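Let me give you the structure first, and then I'll get to my questions.
Excluded from the complex is one protein chain; the other protein chains are retained at their positions.
This part shows subunit A:
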Amino acid sequence: MTGSPTRPGEPLAVYEIEGLSGDPELERLVRFAAELCGCPTALVSLVDETHQRFVAKVGLQANETPRSMSFCAHAMVENCVMEVPDARLDPRFCDNPLVTGAPHIRFYAGAPLVSPQGAPLGSVCVISPEPRVALSDHQRSGLTVLADAVMSRLEARRVLLTKQAWEEAAEADPAASEKRFRVLADAMPQMVWSTRPDGYHDYYNARWYEFTGARPGDTEGNGWNGQFHPDDQAHAWDLWRRSLETGEPYEVEYRLRRFDGQYRWTLGRALPIRDEHGKITRWFGTCTEIHEQRLLSEDKDLVSRELSHRIKNIFQVIGSMIRLSSRGEPTLKAYGLKLSEQVTALGRAYDYVRVQEGTSAMTLQGMLREVFGAYNMNGVERVRIHGEEVFLSEHVMTPLALTFHELATNAAKYGALTSSTGTIDLTITRHDDLLQFEWEESGSLVLHSTERRGFGSELIAASIERQLGGRFTREWLPTGLKATATIPFVEDGAV
């Protein structure tokens, strides 16, 4: 019997040498080593931090000694066979109790045992109470071969042990992984639950019981639904049933009854776990309380709607004021009407402000449709928009709203919108960091083909070229006006 087991973390630990005592193969090897070298004693000695243990031996009673007495601790760090012809004459060993007392070691020869990773483990050694000059070359190389054989035996054992541990772990796995899962799940701040493939809830973590105040068992099976707000139960059931049928992830927001009876907004999510054939074996789900965030976002929506309402009202008041104040002045009336319509177009554009993650972005086509809406007839669009839908920030949207309002107004006065058959195609295309607008009028006689340098043209030039740093060109084709605006493109608040 050997003494205390090798401590974990030592190179020897992986071999579990406690189980090697009396190993017949190692015993055969040491007997042969003794015969080969003509020594009464031969050992397989494995050295840990404190001791050397003799896992196979011939001609010696002891099973182990303190490391301090070990010859092998010296031999194992050599890269060849270490020989001590007479220990009494060697300063390292002359006062060693194994030299001064039994077994009165004089001659020692040891071949190092080194792990595949290069860690010195011990040695295969031969010992004689008679001094000797040296081993023969044949004996020395024979001892090295035996050391290799011992190492092979140790490695075979390590592989066997690893395999056994793997199999045992695999056998014990269902219980072990379940236990690990529960420990983990209970430690989570979220509520965690799990169901059978048919959706029967058979597990909830501690946090679920803590939050809902339900007693274990209360919410097994389909009892979970009863914890939901009555108005949310049917919706959650529908989505859950659909996920069970299709295997698609489950995600739903609902109000969950807390232990104190208060309903709290909660985000429920679940994913299926599948076996190697793709068959669902379990569902794992979580519930995350999102009450505060949800109320906050509802508040934000309310504020944003209210703000939009007020902004539109302000534009309305300005537009009305301009109309009223110019109404009684014959020279100003037409001008007042035009100005008020421009203000109205701007106000409409604000309908497309979207507050998203702190930035207000607008949908370009939404804004344009609003601006062109005034020219629709019986719900049919006179200005047809094609191409890209992008989100742009307000500072880009305003000059664009003014530009296209101006173009549409001109088309109604002089261009395609003067007759009921004329149409306009607006094509939006994106070329890397440029956004291009092509405005093509058709189906109507061109009344004015000379460029009018009115305020409208100046407004467009200022909007597209000065404010947006783009380019604006127009030409009169036989079919009608063709205008092209190109602006640098920076997408905002992309969805």
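One rule holds in what follows: a residue touches a chain if its C-beta (ideal position, glycine included) is under 8 Å from a C-beta of that chain, and two chains touch if they have at least 3 such contacts; residues count from 1.
Assume contacts and distances are computed from a predicted model.
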Hidden subunit of the complex - UniProt protein name among "L-serine deaminase", "CheY-like chemotaxis protein", "LytS/YehU family sensor histidine kinase" or "Sugar transporter": "CheY-like chemotaxis protein"
Among A:Asn225, A:Gln316, A:Ser442 or A:Ser457, the residue in touch with the chain that has been omitted: A:Gln316
Omitted-chain contact residue, chosen from A:Thr41, A:Thr344, A:Thr423 or A:Gln436: A:Thr344
Interface residues of subunit A (partner: the chain not displayed): 305, 308-310, 312-313, 315-317, 319-321, 323-324, 327, 337, 340-341, 343-345, 347-348, 373-379
